[in-house]
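To keep things clear, I will list the structure first and then write my remarks on it.
Just one protein chain is left out here, and the rest sit where they should.
After this line comes chain A, so read on.
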Amino acid sequence: MSAQKKRNFKIEAFKHRVELDPNYAERTWRVLEHAIHEIYNHNASGLSFEELYRNAYNMVLHKYGEKLYSGLVNTMTGHLKEIARSIEAAQGGFFLEELNVKWGDHNKALQMIRDILMYMDRTFVPSNHKTPVHELGLNLWRDNIIHSSKIQTRLLDMLLDLIHRERTGEVINRGLMRNITKMLMDLGSSVYQEDFEKPFLGVSASFYSVESQQLIECCDCGEYLRKAERRLNEEIERVSHYLDVKSEVKITSVVEGEMIANHMQRLVHMENSGLVSMLVDDKYEDLSRMYNLFRRVPDGLSTIKDVMTSHLRETGKQLVSDPEKLKDPVDFVQHLLDEKDKYDKIIRKAFNNDKTFQNALNSSFEYFINLNNRSPEFISLYVDDKLRKGLKGVSEEDVEVVLDKVMMLFRYLQEKDVFEKYYKQHLAKRLLSGKSVSDDTERSMIVKLKTECGYQFTSKLEGMFTDMKTSIDTMQGFYSSQYSEIGDGPTLAVQVLTTGSWPTQPSAPCNLPAEILVICEKFRTFYLGTHTGRRLTWQTNMGTADIKATFGKGQKHELNVSTYQMCILMLYNSTDQLTYREIEQATEIPPSDLKRCLQSLACVKGKNVLRKEPMSKDIAEDDAFYFNDKFMSKFFKVKIGTVAAQKESEPEKQETRQRVEEDRKPQIEAAIVRIMKSRRVLDHNTIVTEVTSQLQSRFLPNPVIIKKRIESLIEREFLERDKADRKLYRYLA
């Protein structure tokens, strides 16, 4: 092969301009113009894409882009005007259809045109800051069709009319609607908003305003809410079918505003059907609906909450001040528990477990439970009733549930120390009379109290249990030591109570019968033998006795009586008749107790082992009491006079309250000293605030009492007033 001769190829541009025929541009444009016409006339099939593209390309290339572009604009505009006329001419319902069809056509045409003019779109348009073809097409459509004076209003009116019809129950062509609104959206969000959405919202507002006015006059609350909910759902559905998704929140807020927010107060307060009656009748569905609707509007939920709170406080207040309801403490507490259950259920089922509602419930309960200062006592009595007999046969879990519910009420109490005092008293009675249903349940309750209030609250209570256990062991020890010596004498069961742990009862000793004294002394010797340095005092006002009695016709009964009553009855071993005075002298039982004992022995049907003359219920000094030979009872064992814990009489209540007040004084003082020790100098109001917050888990201290305690501490030189500012106090080390 011979080496090829190197050829120098150079490609150069034309050195001379190729002059285009000036008519060339015009001619080329005409071709394109014609094509556009054909496209709009649905005659595009006869066109050659390649040729048209090339023509457009050449025009741009030869710097005739401007002509092409403006030609396009004019041509399109011309067509669009024609289209506008045909749409305007459409009658009635065909208007929208025509519009829709033409829009579809226009889009197709636009696409083809854009394809043909693609080169211009990519080069001439950006560099000359012109609107791209597609967008241009949309804008022209907008300006010539949508904003044409004959079309604009008519279009809007039609759309709104259709929507109105649908709202009043007619079926409309949703597909068509969707296309139209989509068209508006495609034309730009401002078109959609200005030409449709805004007026739509305005009209909707009037519509719903009118409708809500009508409904509120004729519907009750539940019905109204159902209808409002339905409308709301309708609108949401409407949006999903043929409106822009962004319209949803706007239209729903219109409905919410007109139907709910504007009538909120009236709905809630509607007589016989409003919130209050829904609460009273446990209308969960209605309440739930109200909750869900109202949460959509500002202040909706707080309105519900406020009405619920004031209703609850009102009913609660009535409950705690109604003397009928207060007659039976157990019943009273049961009512409270039922009320709490009711509202818990409402909040759970209808109010979505909303925490703010739960808090409102708690604060309301706290408010009215503390309106009655006997609440602590009554709650303790309720627990007493349950632990004494109410829970027999109920399963352990149920027991826990009941006690937990009671603890909820306990938490609401402001005067927890009063509760403690009563609980102690009632517990003591239960333990000593052996009436407690189960040791486990008692303990369970103590644990709950301890968790709530701390160790200090329950340490004494636990001491009581310990004493009971220890006493059993002591008795065993006693009897094994007395083995041979007891014989026929009375059997003794002693509970040794540690003074600090048990509620203090001032006890005046009475004269025990001789038979009893012997064994009592034996026990005392035994006990003190193993526990030197202790002192034993018989609590004759707290014991019980079982006595065997034989009556006139030989009928025997076993009587279960209190110690006092035993002392009285034993006197009748030597005589058949005694006056009150004689009994008093012989037994030395305190008069008020003695009278009560005699009343239960002589004045109660079925238990009258004594006969009283005169037969009156009151006891006078000269009354005579006879052994009732004719006593009859179907039971062999007769129980007389052991009293279950009752609510206190007025004087007893005063006494307990006084004791509580006395107990509070040192607690307040201790708090003051603690605070002043660490802060050194404080003003009066701050001390009061601090003390209150320190003690609030037990009780609410009265500021006047705090002041008095401060003054007492000043006198005892724990504190002094500051010399410069008399409102400040100083701690004296």
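Here is the rule we use: a residue touches a chain if its C-beta (ideal position, glycine included) is under 8 Å from a C-beta of that chain, and two chains touch if they have at least 3 such contacts; residues count from 1.
Keep this in mind: contacts and distances are computed from a predicted model.
Peer 1: Can you tell which of "Defective in cullin neddylation protein", "Signal recognition particle receptor subunit beta", "Integrator complex subunit 15" or "L antigen family member 3" UniProt lists for the chain that's not drawn?
Peer 2: Protein name of the absent chain (UniProt record): "Defective in cullin neddylation protein".
Peer 1: Looking at the full complex, which residue from A:237, A:299 or A:683 touches the chain that isn't shown here?
Peer 2: Of the candidates A:237, A:299 or A:683, A:683 is in touch with the missing chain.
Peer 1: Out of A:31, A:624 or A:714, which residue would touch the omitted chain in the full complex?
Peer 2: Here the residue in touch with the unshown chain is A:714.
Peer 1: Name, in rising order, the residues on chain A that touch the hidden chain in the full complex.
Peer 2: Chain A touches the missing chain through residues 683-685, 704, 707-708, 711, 714-715, 721, 726-727, 729.
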